[in-house]
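To start, the structure under review is shown below, and the notes come after it.
Omission of a single protein chain aside, the complex is shown with its protein chains in their original locations.
Let's look at subunit A:
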């Protein structure tokens, strides 16, 4: 980002018009041509009006009946989902990425539900780090999370243990802006007390939320101080247009009145919108780049170079040249393929062996049965033979006896 030199440095008076006063315009024109990117993350339990607020902030239907917001899709574990939308206004193009965390804080046991969020933020920083370290850096998309809106439930008491835990873990990774959700639940007095209590607890736990930078302009500083007094911002979202006193406003219709979204007396929505989009979007990106990203980068690089031995997951990604890295990747890939091939061959061999064995076994079985049957038959045959012999014997005996009887009879007849 471009900063003018401080005024106390010696200023030379120019003798004529040089023309570099036109520099900001050139920067402006180039930026407009390039377009802008902004990634906004929303975190909070389901039912706190996150989707409605996003729709209200950017006046688009990012979430609608066809593509319902995260709360309408019940999730068993915390997911991190992103949706991109291209918004154009006055010739300026903004690629807005909204990152949702459905399922956050919704389970009975919410331990570590912040881990997927941390992983996401870290992975985007890592992507950027790798892109930065590449040889060819022509297109470097910036998908880092520039701002995290954390939704606090309007209990009126204080922060919940989950709120404290989450903010403590994320305040040095991303710009955290806490918001009081569904602020139309609270009366003005309750809201004041609630805000005071939250800020007190934030200080107690040493949570570093996003701080608005002081400018040199006194007027701006006054505004900034006013915003700071209102933190955390109490917001109400709605895209429903209602007529109040002849005017069309966005709001929520109750039997006792209409809560107007853009009315400063009713809630801090306009403050949030102005701050997020109209005045501090660039600063959020700068802080992300200069503070949070640098934090991440130095931690990552220190881990790699410190021991000489790589302690990070990705091996030697930053100490080798990209070409060598590509070569290594290719080799790894080839080896992996070979290994897979070998494994598949092994499996194949094993299966063939198994099949052969099975066939052998069934053959043996058949043999055995054949033998068995043969023996049975032989036994039966012998048996029959035996029986026949016995029968023959008997027959012979009987015939012999008959013959004797016949002989006796003949003898008798001879006698008489």
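In this text, a contact is a pair of C-beta atoms (placed from the backbone, for glycine too) under 8 Å apart; a residue touches a chain by one contact, two chains touch by 3 or more; residues count from 1.
Heads up, the rule we're going with is that contacts and distances are computed from a predicted model.
J.: According to its UniProt entry, is the unseen chain "Actin related protein 10", "Sorting nexin-2", "Serine/threonine-protein phosphatase" or "Neuronal-specific septin-3"?
T.: When "Actin related protein 10", "Sorting nexin-2", "Serine/threonine-protein phosphatase" or "Neuronal-specific septin-3" are compared with UniProt, the left-out chain turns out to be "Neuronal-specific septin-3".
J.: Which residue from A:157, A:208 or A:330 sits in contact with the chain not drawn here?
T.: A:157
J.: For the chain not shown, which residue from A:95, A:110, A:270 or A:325 touches it across the whole complex?
T.: In the complete complex, the chain left out is touched by residue A:110.
J.: On subunit A, where is the contact patch with the chain that was removed from view?
T.: So the residues of subunit A touching the missing chain come out as 45-48, 71-72, 74, 106-111, 153-158, 160-162, 165, 182, 184-185, 187-188, 193-194, 197, 252-260, 263, 265-266.
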